[in-house]
Every structure is written in C-alpha cells, then in structure tokens.
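Worksheet for the structure shown next.
After this line comes chain A, so read on.
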Amino acid sequence: MEKFRLVTAAFAISLAALALALFTQLLTSSLPAVERFGLTFLFDTIWDPVMEVFGALPFVYGTLVTSLIALLIAVPLSIGAAVFLTQYVPTRTSYLLSFLIEIIAAIPSVVIGLWGIFVLIPFMRDPLGTFLVECLGFIPLFQGPVFGPSIMTGAIILAIMIIPIITSITKDAINTTPELQREGLVALGSTRWEVITKIILPYARPGIIGGVMLGLGRAVGETMAITMVIGNTPSIPASLLAPGDTLASVIANQFSEATSAIHTSALIELGLILFVITVVINICARLILRREVARE
Partner candidate 1 sequence: MGSREKFDEELREIYRMLMEMGDIAVSSISSAMEAVEKLDEEKAKVALQNNQKSFELMRGIEDKCTELLMLQAPVAGDLRRIITAMKVSIDLNRIVRYAKNISTLALDMVKEREGHFKKLVGLKGMKKTTIEMIEKAMKALFEKDKSLALEVYEEEKDVDALYEQIFRELITYMVEDNRKITRGVRYLLAGRYLERIADHACNIAEGAIYVATGERISPE
Partner candidate 2 sequence: MSSEIEIEDLNAWFGEKHVLKDVSMEMEKNRITAIIGPSGCGKTTLIRCINRMHETVPEARVEGRILLNELDVYQEDPVSIRSRIGMVFQRPNPFPTMSVSENAVAGLKLRGTRDRSVLAEKAKEVLMAVGLWDEVRNELNKPGTSLSGGQQQRLCIARALAVEPEVILMDEPCSALDPVSTMRIEDLIYRLRENYTIIIVTHNMQQAARISDRTAFLYMGELIEYGPTKRLFEKPENELTERYISGRFG
C-alpha cells in the first residue's frame, strides 16, 4: 500500500513538474523576443517578419473574438439541443441524435477545415455574408466587402467544433436534476417550458458553465480547422467579415518557415501568451464553479 502511494505521488509530482518545465521552456525560448520588444509586443498591431517588427495584438484579438463569437453561436444552440434531447424526444431517438452530435467531436479538425474550405467559405461568400451586410451593414462589425475566409467564418467553424462538447456536458448536467424537484413543479401545474426555465436550467447551471468553459478552452486552442478558413491576415479589421488570424494558427503557419531566430522567439512568445490565456480561462472557470457550488 505504502509503495503504491509512493508511485502515485511520483506520477503526480512529475506531471506538475512537466507543466512547470513547459512553462519555463516557453519562457526561456521567448526571452530574446521579450528582451527586444518588451511590453510593446503585446500592443503592437504590426507583424512583419521581413522588417522584424512583431506585434501580437492582431492574433490575441483574433483568438479572443473568434472564440467569443463561437460561444455566442454555440451556447444557445447547445443548450437548446440538450434541452430538446433530454426533454422532448423519446429515449431512443435522443440516443441516436446524441450519437450523431458527438460524432462531430470525433472528426479530425483538418477534415472539418476541408469542409470549411469547400462548403462554408463559398456559403459565407454568397448567401450568408451578403445577407449579413444587407441586414446589419450599418454596424461596422458587419460592413462589406465580403470575404470568404474571415473572422466570422473561423468563429462558425469553432462553434461547430465546440457544440458537441457543450451539448454533451449540458445534457449530463440536466440529467442530474433531481426527479423529485422536477416533479414538484410539474405537480403544481406548470408547463414544460416553466419546468425547463425554473428548475432544469437553474439546476444545471454550474454544469453548463463548466461545459462552456471547456468549450472556450477548446476554441482558444483550436489550430488546424481555423487556420484553413480564417484568411491568415495579421490585422485587426473593423468588420468580422474580413480575414484575420489567431495565435494558434499563426504559430502553426509560420513556425516551420521562420526566417530568423527573433522570428522563432516571437512565435514562441505568442505560444506563451496562448498558454497564459488558457490558464486564465481555466482559473476563471474554477472560480465561477466554486461560487456556483457554494450557492447551492
């Protein structure tokens, strides 16, 4: 028993050490860039490897904005889907549909990226983009011209990729709603809608938040699929319908062909920023969850 404890302790410690090592590795490798650009790295909007000007802001912007829009699209859809699957359809149908949704999560992201190139981008160009410009064009975020590859396209791809995660976690959370609570409200003479809004969703809230955070983490770190549809343009366009770039995709795109040591180091610093963002999201998720649980 004692031996077993030692072994598990060794594993736990080495995992923690690994995370720490990763962090220090990123830190030391990005040191040249950090020393050369200092804080301006974070705020500069120009990324030009030829001129050796490196500013991270377009990628931070791209990452955060695509992820947030992805959440805006995915969260209502996922909650709706989870409620539908748990409350409105017979068990067997629910099983089948859930299985199909979960399959999306299993599709390699490069395949989703290909689908994005061949289906989503043309679709974005023609009906959707023009439609958005026509209806919402007065808002700068939706002004023309319409590009196929764009921040919006990337966000939609991310949304598709995180919907299965959020749906499945929300479903689980809904299924933990105590039957006794649900029945208590039904017996008082409430409609199905009231049961969902007054009992099921409040009860599932911590779980849903957890699922959303997990989805956000996935969206922030997603590389391949979004690289293929976002347009890879290091700028901060006013419109969501213009191309952009994200931290993960610029690293993936440029790392193998980085021309100088400082370019490599700058890319690693982008990795460090991505690492910090995901850690911050994780911590926030934990804090929110803890508060939610304490409220119970």
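Throughout what follows, a contact is a pair of C-beta atoms (placed from the backbone, for glycine too) under 8 Å apart; a residue touches a chain by one contact, two chains touch by 3 or more; residues count from 1.
Regarding selection, all candidates are chains of the complex that A comes from, given by their letters.
Computed from a prediction, not measured in an experiment: that's the story for all the values here.
Enquirer: So which of these touches chain A in the complex, 1 or 2?
Expert: Every other option belongs but stays apart; chain A touches 2.
Enquirer: Enumerate the contact residues on chain A facing candidate 2 in the complex.
Expert: Residue positions touching the partner: 90-91, 178, 180-181, 183-191, 194, 198-199, 202, 296.
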